[in-house]
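This part shows subunit A:
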Amino acid sequence: MLEIRNLIASYGPVLAIRDISFTADAGKITTVIGANGAGKSTLLRVISGLEPATSGSITWQGHSLLNKTPEAIVRLGVAHVPEGHAVIASLTVAENIEMGALFRRRAHKQDVRVAISEMYALFPRLEERRNQLAGTLSGGERQMLAISRALVSRPSLLLLDEPSLGLAPLVVEQIIATIKQLCISTGLSVLLVEQNANTALAVADHGVLLSLGSVVADQPASLMRADSALRSAYLGY
Partner candidate 1 sequence: MFKYKRTGIRNLAIALIFTVAIIALGAILDPYNQGQLAVVSMLFIGVLSVTLLTGTSGQISLGQGALMAVGGYASALTILNLGLSIWFALVMAIIVSALAGLLLGFAAARLTGPYLAGTTLVLALALPSLAIRFESVLGGDVGLNVDFGNPPAWLVSAFGEIGYEQWQLYATVPLTCLALLATANILSSRTGRMWRAIRDHESAASLMGINVSNNKIFTFVVSSGFAGLSGALYGLRGIVGPSVYPISLSLLLLTGAILGGLRSIAGALIGSALVVFLPDLIEWATRPLALSEQIGNYLPGLIGGVLLHLTVILNPGGIAHALHRHKNK
Partner candidate 2 sequence: MDTALTTLFLGTTRGAVFALVAMGLVLVWRGAGIVNFAQMGQAMFSTYIASSLIISGHGYWFAFATALIAGALLGALVDVAVMRPLTKRSHSGILASESMRATVPVIASLGILGILQSLAGMLWAAEERGFPSPVSDVAVKAFGKTAPFTNFDLFIIIVVLLTLAATTLFFTKTGMGLAMRATALNPEVARLSGIRIGRVRTLSWAISGVASSLAGLLITPSANLSPNTLDLILIVGFTAAVVGGLESLPGSVVGGFILGLLIAVVNVYDAPDDVFLALLIFLLVVLIVKPGGLFGSKRVRNV
């Protein structure tokens, strides 16, 4: 279970997250939605250790994630796919995936090989483009690669920041369906940040609505989907 208590974070004088508390259940998809600038990406960046928190607590399966480096947090099973197809453009597809598993290659040599081939099975288009530079991939392929890079470390919690950014609805559906499948088959927990509330709430088990750095709703996804008043107040449709 991911447990966030009274989290506060800021960029210098800009308060981006003001006192957030919520929990996300293990093995479930929890989606964090909200308008532009609501603090969704910041939340994920604080969880994965890229930005420091001012105060509060974050625990994943009993381990505190606060004041740890991203390198250490990945080792606790938390993998982050940051906003905007974060792959390394001048490395090949194969190298990008391998990179995600580097830290496990000593202890789990065999399993790393299996994990890599699983990624290619998950996204066959990547296999065809193994030796191509990541910079030459299409947007959708890049997103698949970014997700593979994270999944290959066999995380227990996946932080996914706007996978739909700039992608055709069909591709988005495909990617989200794949993730959902993984949750069911492997017990992966997912924290999914999305602009597109409908897509997200359709697959998620639980929804958290952020506005200006605060939680304004925290309820089962199905309820949130049905609540049109909430939607029109905070999402504008």
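These made the cut because all candidates are chains of the complex that A comes from, given by their letters.
Simple rule for what comes next: a contact is a pair of C-beta atoms (placed from the backbone, for glycine too) under 8 Å apart; a residue touches a chain by one contact, two chains touch by 3 or more; residues count from 1.
Predicted, not measured: the structure shown is a model, and the values here were computed from it.
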Could you sort through 1 or 2 and say which touches subunit A in this complex?
2
Using the touch definition from the top, list the residues of subunit A that touch candidate 2 in their complex.
48-50, 69-71, 74-75, 79-80, 82, 86-91, 95, 98-100, 102-105, 149-150, 153
